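Shown here: the complex without one of its protein chains, the others still in place.
For chain A:
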Amino acid sequence: MTPTSLVSRQWLPSSSPPLLQLLSRLLSTLLLFSLAGSTVADTYDETLLLQPLSGQFLLASFNFRSHGPIQAFNKQMFQLFPRSLGQILQYTHTRELHLRFALGRWDSELWGAQPDDGQNAGGTGVELWAWVEADNDVEAEARWTSLNNALSGLFCASLNFIDSTRTIRPVMSFSPTGDYPTTNTTRLFLLHGTLPKEPVCTENLTPFLKLLPCKGKFGISTLLDGHKLFDASFQSMSIDVRPICSATTGECDIEIQQNIDMVLDISRSLQRKDSPVPRPRDQHELICDATKSYGSTEYCYPLDNSFDLPWSLSDLFGKSILGRCPFAVRSDQEVAHVCIAAPKERIVSLPEGSDVTQKTLEDGRRCYTLRDNQPFDVFLPKQEPPTSPHRQEPLLYAERSFTGHGQEHGGVKTVLRNPSTTDAVEVVYLESLPWFMKPYLHTLKAELLPSPPPSAGKDAGKVISELYYRPALDRKRGTQLEAKLVVPPNSVVIMTYDFEKAVLRYTEYPPDANRGFDVASAVITIPPHRRKSDGKFVPATSIRTTSLLLSLPTPDFSMPYNVIIFTSTIMALAFGSIFNLLVRRFVAVDEVQRMNLKATIKGWIGKLSKSKEE
């Protein structure tokens, strides 16, 4: 985001009746001086960026941003800022909030760097971090808990399960993005929590849309539909609230930014349009690789990417954009609502009869301004040979996996690869591990490949420059591991450590205990820096690995009753034998009085019949 976009603009058109306006002006100046401030309305922007990715994928980035004066926010006089969220932030003294809902994996090998330098992406499930203002740590913790509980209710997510075991306080990874000219920064506490298991779904999208001023009824948000969004290969929803202050006037605004990134598999979406249930493709629809010598009319070796699939907004999303949100309009300039970042060769056509103007930006984006009450759709026809979408090489590739076997020990292996041939990358690696996964810090090793020549000195192989480690406490808090390391150009750093699996208590297992326990994504942050080779500024970037599934020794859950029965039986046996030993009289074999079973039964019957006769 550029600082120039933060200048607040008034979007109130001057269409109100002049008399009324004059009256209100007059009254406002006469009665209340503060009134002048209240007529300054909040500003709002919304943009949709459509960017084809390689492999017939399409990235759709929705961005909704509004900001208004922080005085009105503090007085709880909300206009475009959603009151439901604003009240929570005020109540919990949260100054800056970042909330992420994500599903799927961003395939950086295929798609390149994440949009917006990964700033809007979160780990699988739910991730939340916030700067809470408090006097001390205990108070911050209490406010954090109530923040989680309130957000849990607002977004219908299990955020209330972010307790002290899932909360960490990162030291190096995050820094506030807002401006705090008046707040004492020692009073700001950063807390970070993750819920890797949370299934993100429609019930989280609905409250997300309710926070928007146009509520998914007008503008680009009309495209957002749970069925399409959660059918995507990758999707991430984010909410960021922060204060931003103008450097010149010192006036502060509160900004809320809502983002949705989704990667659509175009062929899958088009198929969904044709038939709601998946079905195999007909033979004539298949494109076969005829160059293969072993190919025949019976067998088909499908050929990928032989042409660009045709698509339109209504094909992919099931509907076209309806009108525009009146708040995202400026009277003084045309605002680009929808932009398409397709290669220049790719043809983009608008349906006939639409009077939407196309504007091509310097970077080749084609942008469109929505019109009131007019549906908007774009169509990209089939194109052969295929265009190659622009792919931005990420700064770093990261992968994380489990190693080892058995129910007792395991290991984690993280592979960080720097694709750049010229520049080393300094990264901060952050792991938030659950308490039942106990890493051995002495096994933490970072290996550099290719290994530096022995002539380079002893320190050449040392990758980790700083390490921050907070060990877990059973059932109280999880492990926090932060490492600052440098990945030299064109090389790979392999970081490994071993851990021990704890045995949980009977009640601590979830209902589906045999599925395993999710371990939150590692957060890899690349701080903003100036590239050494060409001096270009690189903004802060973050990358998240996938979450891991840890299987713990799982007991048989009928165990407690079995244990009770077993111990009871053993105790009863022991007691019985001891008691009998003490009480019984021991005699020789021939002294034992034999029981005459026959006579006994006869006696019983005789007794019975006698009593009957009587």
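FYI, a contact is a pair of C-beta atoms (placed from the backbone, for glycine too) under 8 Å apart; a residue touches a chain by one contact, two chains touch by 3 or more; residues count from 1.
Methods note: contacts and distances are computed from a predicted model.
The chain that is not shown carries the UniProt protein name "GPI transamidase component", picked from "DNA replication complex GINS protein SLD5", "GPI transamidase component", "Cysteine desulfurase, mitochondrial" or "Signal peptidase complex subunit 3". Residue A:Phe218 is the one among A:Phe218, A:Phe234 or A:Phe317 that touches the chain missing from this view. Per the touch definition above, the residue from A:Arg505, A:Arg584 or A:Lys612 contacting the chain not shown is A:Arg584.
In the full complex, the hidden chain is touched by chain A at residues 12-13, 15-17, 20-21, 23-24, 27-28, 31-32, 34-35, 38-39, 41, 75-80, 82-84, 87-88, 91, 150, 153, 210, 213-215, 217-218, 325-327, 561, 564-565, 567-569, 571-573, 575-576, 579-580, 582-585, 587-588, 590-596, 599-600, 602-604, 606-607.
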